[in-house]
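Every protein chain of the complex appears in place save one, which is left out.
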Amino acid sequence: MQLSRELMLRAYRQMKVIREFEERLHAEIQTGEIAGFTHLYSGQEAVAVGVCEHLTHDDYIISTHRGHGHCIAKGCDVKGMMQEIYGRAGGLCKGKGGSMHIADVDKGMLGANGIVGAGAPIAVGAGISAKLDGKGGVSIAFSGDGACNQGTTFEAMNMAVVLKAPVIFLFENNHYSEHTGVDYAVGTAGDIASRAEAFGMKVWRGNGCDFFETFELMREVIEYCRAGNGPAAVELDTERFFGHFEGDPQRYRGKGELDRIREERDCLTNFRAKVTGAKLLEAADLDALDAEVLTLIDEAVAEARAAPRPSADNVLTDVYVNY
Amino acid sequence: MQLSRELMLRAYRQMKVIREFEERLHAEIQTGEIAGFTHLYSGQEAVAVGVCEHLTHDDYIISTHRGHGHCIAKGCDVKGMMQEIYGRAGGLCKGKGGSMHIADVDKGMLGANGIVGAGAPIAVGAGISAKLDGKGGVSIAFSGDGACNQGTTFEAMNMAVVLKAPVIFLFENNHYSEHTGVDYAVGTAGDIASRAEAFGMKVWRGNGCDFFETFELMREVIEYCRAGNGPAAVELDTERFFGHFEGDPQRYRGKGELDRIREERDCLTNFRAKVTGAKLLEAADLDALDAEVLTLIDEAVAEARAAPRPSADNVLTDVYVNY
Amino acid sequence: MATMQLREAINLTLHQEMERDPNVICLGEDLVGGMGTAGGPEAIGGIWKTTAGLYAKFGADRVIDTPISESAIIGAAAGAALAGKRPVAELMFADFIGVCLDQIWNQMAKFRYMFGGKTTCPAVIRVAYGAGRNAGPQHSQAAYAMMTAIPGLKVVIPSTPAEAKGLLASAIRDDDPVLFFEPKALYATRGEVPEEEYLIPFGHARSVREGEHATIVTCGQLVGTAEKAADTLAKEGIGCDLLDLRTTSPLDEEAILDSVETTGRLIVVDENPPRCGLAADIAGLVANKAFAALRAPIQLVTPPHTPVPFAPELEQAYMPSTAKIEAAVRAALNYR
Partner (left out) sequence: MATMQLREAINLTLHQEMERDPNVICLGEDLVGGMGTAGGPEAIGGIWKTTAGLYAKFGADRVIDTPISESAIIGAAAGAALAGKRPVAELMFADFIGVCLDQIWNQMAKFRYMFGGKTTCPAVIRVAYGAGRNAGPQHSQAAYAMMTAIPGLKVVIPSTPAEAKGLLASAIRDDDPVLFFEPKALYATRGEVPEEEYLIPFGHARSVREGEHATIVTCGQLVGTAEKAADTLAKEGIGCDLLDLRTTSPLDEEAILDSVETTGRLIVVDENPPRCGLAADIAGLVANKAFAALRAPIQLVTPPHTPVPFAPELEQAYMPSTAKIEAAVRAALNYR
């Protein structure tokens, strides 16, 4: 389906925001100013955006430890996110959660999650709720290729099938879980979709580095689920451009692999080539967005760095509704 | 393969011991003398015996809440078991475990287990150990059709495939988990084997009410695993003759279902018909065994009832190696 | 006022709350019973019979029978709660917390805090707990101490049918995640229960007996045990101030400390094993905040540091009993 100019511009911008957010974090982390563990999403942008551009606030997603991209794509405030990662009082979670726990439940973003595999059951619950609401909402569990071996993921798939819940198990196969290859850890020689299919779901496979392919595929999947056909699973082949977490020397990669994936599988480069080649958008349109995004990220970082740190007594708030 | 007379007699006797053990417990439980929850194995005897007749003490099995049959088939002392179920000091577990925790680790029987799905990971560990020992030992996780939806079972299957461990996931599909039908709870319309196959294992299916079929099938499976081909899964169709636990009114059953399965799917009746029909054994041989078994069970019950109860200070022993 | 079993009080509350609020949903294993069988839904209820009739009245979308997948059940409750529902999940035995702890501990209990106070997670997990039915080491544990330890959770333990009704209604309406521990050995005990709606607030202990010589603090099924001990001692002129905590989190510190200020003697009776249990928890509170009032060593009446044994004689020896509670009170009184 030919996408509207508006949609293409928005999608490109969203992917670019994610990319620059992550690339900038990669640089900022070297300064030692950002605490904790940070897992960057660079390389996988077409997945988050290709999925979330189909969703409204009545649809739910739940994310993983590698959550920034999903958060941005689902509409979380970028500056609030940056403050959160910097551990500031004005962060989206008041500095209590950090990179691995960014959420905006009102927007249907049920949180990044530090426990591998924890998201899938939670997504089933949101799907049950959406089904009961009867407005066609769907619930999407993002999951890595490593997370697909966690018992919770399997349980959730079976339960969603049994309950015919509108849940999409979205596997981002970036070929690695930490330092381990997917062919080793997933006993079906790395084939995640076939295993999911055997749970009784319809499955889709696609190139997660191609926005257009992902977007079209997800249109189909989401329509299928909105129509009440029960759950579905999707395996998207993608790449992570950085290490598992910041500081990972990535010696498990093949020679030249990082250069190759940056060159051949960069969803932003591919998007630009495609839309300018087909004369759907002008390079200048995209350049303008690039500049706008860089400014946004500059501001986000500058504001985060200048923002006040949480005061010690905030430790004690937000535990329960009454304190 | 034509089985030896000796083997047939032993197998029949083992199945009969299980049957009489359970039928007698069913009656004894009505007297109120037996405490706790008891899950009877009547109807499934051909599975336990058809599997365990291939095993030695270097092979491991782990069982479920419905464990009596597996225990007997793997060589646990019947009288010690009966005492355990009666909660006597001389029970196999000194009265501390009861029906759901009978074990004899020296014989490779790693225990009945009250947590549905807990056995599969433990079986993987025993399989890893057997592989390291290099003596061709295998490890078998018995599992119900309900347990196959537990995350642990899925994780164990994938891990066994990844580690090429000699583990057999043996699913006894008796069509019910408690009061729920397998077609409801297993999202693949009740098909357990296909789902296991999708984990990357070779699978077998068979009639678990037919000893000969089960025995031959298991010969193949166990040879396959002993030979170092990695794990396998087996789904055996079987029947439980009693309720989920003692006291279950079984209103979920179809009309006449209990009569039908007792009539058509009784592994003992079928065994007898087959061997006498083919003149492999005489009815008198089997009758003699029947009588012998009845005496054994009578004795086991009488001895258990008369056996001393544990003294209160035994609560405090067997927690650690030093107390 | 009707007389009913504890299980009936729970069932009645579930009916009333589901009727009152369309966002309340129930889920769990064999909650309906008979799904996918010839007998059909509700051919047979759940094993505790606490959910009978819900399916017929509220239908499959709100009364959800699940596969045996506790992590998915509790996770689904967490997710439904984030999405605006008030799920009431059933864990058949408290022991099964072991297979789904992450969803309780690291998910629902932490959402509000991790997300900076911007969400609520109004999920209730109903669990049958405790010894007394000879169910053996994996089906008899108390486990409420482990849950009390978790910041972000509330922990409720009713001791009678009437308490169960008022506390469960409060739990379902509470905006925080609640672990609701039902004493399974008491499911069939009867008591007077008001049929109309009432709520028992959290964090307020119930005064079961008043007395000035010793304070007994306990909860759940041990309240009855302690009551008997207190009655026996009363006949000898020993007055016990017996508190039923009702909720161990939040804890009614004030009621405990006030009582100890008067009596100077504390006996804590708890069904968890002794290490890092509720007995020690309350002892620590009092040794810190009411030290000056204490006139005798704090007495901790708990099971030993062992699993729950199966055989009736062993299980009895394991459990806190009236005799042990009486002995503890006497020990406190005879000190010096």
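The letters A, B and C name the chains in turn, as written, and every chain counts its residues from 1.
Convention: a residue touches a chain if its C-beta (ideal position, glycine included) is under 8 Å from a C-beta of that chain, and two chains touch if they have at least 3 such contacts.
Computed from a predicted structure; not experimentally measured.
Asks: Specify the residue from the set A:14, A:177, A:214 or A:238 that touches the hidden chain.
Replies: Going through A:14, A:177, A:214 or A:238 one by one, A:177 is the residue touching the chain not shown.
Asks: Which candidate, B:36, B:69, B:111 or B:187, sits in contact with the chain we can't see?
Replies: Answering carefully, the residue with contact to the hidden chain is B:111.
Asks: Could you tell which one of C:89, C:125 or C:145 touches the chain left off the display?
Replies: C:145
Asks: Return the single residue from C:45, C:177 or C:277 that touches the missing chain.
Replies: C:277
Asks: Across the whole complex, list the residues on chain C that are touched by the chain not included here.
Replies: Interface with the chain not displayed, on the chain C side: 71, 95-99, 101-106, 109-110, 113-114, 136-138, 145-146, 148-152, 249, 251, 272-273, 275-281, 283-289, 291-292, 294, 296-300, 304-307, 309, 335.
Asks: Considering the whole complex rather than only what is displayed, give the residues of chain B touching the chain that is not shown.
Replies: Touching the chain left out of view, chain B contributes residues 60, 62, 91-97, 101, 103-106, 110-111, 113-115, 118, 120-132, 139, 151-152, 155-156, 158-159, 162-163, 317-321.
Asks: Could you list which residues of chain A touch the chain missing from the display?
Replies: Chain A touches the chain not shown through residues 35-37, 87-88, 91, 93, 95-101, 113-118, 146-147, 149-152, 176-187, 248-255, 257, 309-316, 319.
The definition used in the following text is that only the chains that are shown with their structure count from here on.
Asks: Where the centre means the average of the CA atoms, what chain is farthest from chain A?
Replies: The chain farthest from chain A, judged by C-alpha centres, is B.
Asks: With chain centres taken as the means of their Cα atoms, state the distance from chain B to chain C in Å.
Replies: 35
Asks: Whole-Å distance, chain A centre to chain B centre, using C-alpha means?
Replies: Once rounded, the distance between the two centres reads 45 Å.
Asks: Send over the residues of chain B in touch with two or more other chains.
Replies: Where chain B meets two or more other chains at a single residue, that happens at 149-152, 184-187.
Asks: Residues of chain C touching 2+ other chains?
Replies: 67, 69, 71-72, in rising order.
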